[in-house]
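Mind having a look at this structure? Questions to follow.
A single protein chain has been removed from this complex, and every other one stays in its place.
Now for chain A:
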Amino acid sequence: MSTVTTTMQRGTRRKNAPNVLTYVALFLISFIIVVPLLWMLLTSFKTDFDAINSPASPLPDPFTSEAYVTLATGNLPILQWFLNSVIAATAQTVIILVTASAAAYALARLEFHGKKIVFGLIIATLLVPGVIFLIPNYLIVDSFGWLDTLWAIIVPGSAGAFGVFFLRQFFIGLPGEIEEAARVDGAGDFRIFWQIILPLSRPALATLAVLSFLTNWNDFIWPIYVLLSPESLTLQPGLSVLQGTYSTHFGIVMAGAVIASVPVLILFTLAQKQIVESVASSGVKG
């Protein structure tokens, strides 16, 4: 790099340099974000009496895992809800990865009759708000006998256009040389898809997997209406049942919230860069 640009960049950067106030503001915002989450964690280790009588003191006195024991052994099957959430989110993620990557391959790398129409239909549905599908899909799921089963949580939500759109953008950007060489060697479309396109797309597939898992794990409006019996719930509707059942047992409700948060916070910490960048690029390119 020439020294001229470096000096210029440095000049720009100096003018954009942070001062103490910048850091004060950032720490203050961090504080506002983190304290409620920390409070949730600390309250989950309080006794009922402590949580109600000294709400303004953050530290549990005494420190107890009573709330978690109650949840694990009580009459609400929260471990079952946790398992249901894991199964539903994992299964839906797998279905999305398989179906969306195959569809995106056809749309990005193959020529065929009706391509524009198929792609247009898929993209158009991105603009339709979810509320339109709520009642028709309830009836469809009911007619399949899927009400109150995990099928209702896994299958309908795996049909979204986002995954196809996201992977298609990525597949279009892949270089064609290796693919052409493979074609010359007699490889068919399936081998090219499986042995070339998918391995090259690991970062995009991982990002889509994380986003799909988070979306399914956190879904609320759909599961509260299609899951009804206590043992079929996932964690998010389970939390609202928990809140209703233990309305003044704050320690227990917070313990439930912690259990529902920890997996996604771990996932977020591991995949922060991919999540944040894919979200950022959705806005910048969009």
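Keep this in mind: contacts are C-beta pairs under 8 Å (C-beta built on N, C-alpha and C of every residue); 3 or more make two chains touch, one makes a residue touch a chain; residues count from 1.
Convention: contacts and distances are computed from a predicted model.
**Q** Refer to UniProt and select, among "Chitooligosaccharide deacetylase", "ATP:guanido phosphotransferase", "Sugar ABC transporter permease" or "cytochrome-c oxidase", the name of the complex member that is left out.
**A** Listed in its UniProt record, the absent chain's protein name reads "Sugar ABC transporter permease".
**Q** Determine which one of A:Thr99, A:Thr149 or A:Gln274 touches the chain that has been left out.
**A** Residue touching the absent chain, from the options given: A:Thr99.
**Q** Residues on chain A that touch the omitted chain in the whole complex?
**A** Chain A touches the chain not shown through residues 8-9, 11-13, 15-18, 22-23, 25-26, 29-30, 32-34, 36-37, 39-40, 43, 52, 55-56, 95, 98-100, 102-103, 105-107, 109-115, 118, 121-122, 125, 128-140, 142, 155-156, 158-161, 164, 173-177, 179-180, 183, 189, 193, 214, 217-221, 224-225, 235-237, 239-240, 242-243, 248, 250, 253-254, 256-257, 260-261, 264-265, 267-269, 272, 275-276, 279-284, 286.
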